[in-house]
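One structure, as structure tokens, below. Some questions next.
What you see is the complex with one protein chain gone and the rest in place.
On to subunit A.
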């Protein structure tokens, strides 16, 4: 591409009817210095063969802000140079021929305050279908303080959740009720009771348990709350069950939320597939009802997993912290689902830090201020078991919910024993870490020692101790060799 084609045309020529390159229309400016109040986006783009990467980057900036395919004179009625997003940097992706990182800056005025729906309609509205690109991925965003403060964020947050539950100093433990489909309300509540009495803090509905013919949602809520309250009496601990209130309409979601509240539940849950507006609405409801909001990221793998196209989960995490959820499934690294350890730690940092620093190895491309917004409790769930406790604690620290579904309910001595095994493994590991032991290396020995006096733990280690899901990850950093989690 000639330098003329990359240079903004100014004056009368700029508005002659017809078609110009996006760069010529002013959507590329290699000298642009982003303002502190700009929203910044980093896209990974794969231009079609023969399409110049700078023009492709300009097109992304254009199509996600003011541009259309041709010149329009009505631009001249506005301060259009400020409304135009500006691609300001393009670099080849290391080790990925044909892919480029492009940085785009957006003026704050382009976005409605406090609306993820509005933000996403701009940033991911059109560009991902744009013909001159083979593929595009939104890798990361910098949301300026001025924008962050237009959101309320998590209705509860890590600090207040812990105060309400009166649980401090170690990860929380949970499990998803299994089988996820088919149990009657009474049978379902039995699983919940056994898990909670055995030592878990939370039990959980799975993403697709709503109100099917085998179990009406009210039945589930009634039996689960009986289980929660009975287990609380048996242990002296505050317990909870994530009641999934996901439904076909917002009206029905509110109806289910109200019933959960009436029954004294401390927590409700929705699936990511309900959409941004529903999430922000239910978050507001939770704020008004002292309710913790658990977010199950159902569906995200359709657009977060492949590196060449879609949206990174780190961006989804940022949007969800703004939109306001209290729990968020962010991966396990060691479990059955996709998750490169460094990339997953990046998601955890987005959920939990007061400010994110640039950390390319963890996939964080921008400094991200959080302006004292409450923190989101990450949830590690999917194919994890007691034998991995040292790795989980080492990777994720204390502020996380560790969820062992199969690893609790599938225990050979029963559900209570499964829960007890997980709880003993966790407490033994936290104790050892605090004593200064090197749990990463001494973990298996610490677990075996606890198993000497705790039969259920011994049995769990005998059953699952050697189970690993050691596959290469798909969604990885481009800046480091990718470690797997071989033990």
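In this section, a contact is a pair of C-beta atoms (placed from the backbone, for glycine too) under 8 Å apart; a residue touches a chain by one contact, two chains touch by 3 or more; residues count from 1.
Just so it is clear, contacts and distances are computed from a predicted model.
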From the options "Ribulose bisphosphate carboxylase small subunit", "Aspartyl/glutamyl-tRNA(Asn/Gln) amidotransferase subunit C", "Cation acetate symporter" or "Acyl-CoA dehydrogenase", the chain left out of the display has the UniProt protein name "Ribulose bisphosphate carboxylase small subunit"
Per the touch definition above, residue among A:52, A:237 or A:442 touching the missing chain: A:237
The listed residue (A:298, A:424 or A:439) that touches the chain absent from the view is A:424
Which of these touches the unseen chain: A:11, A:50, A:97 or A:264? A:264
Absent-chain interface residues of subunit A come out as 159, 162-163, 166, 168-170, 199, 222, 225-226, 229-230, 232-238, 262-264, 354, 372, 375, 420, 423-424, 427-428, 430-431, 434-436, 450, 453
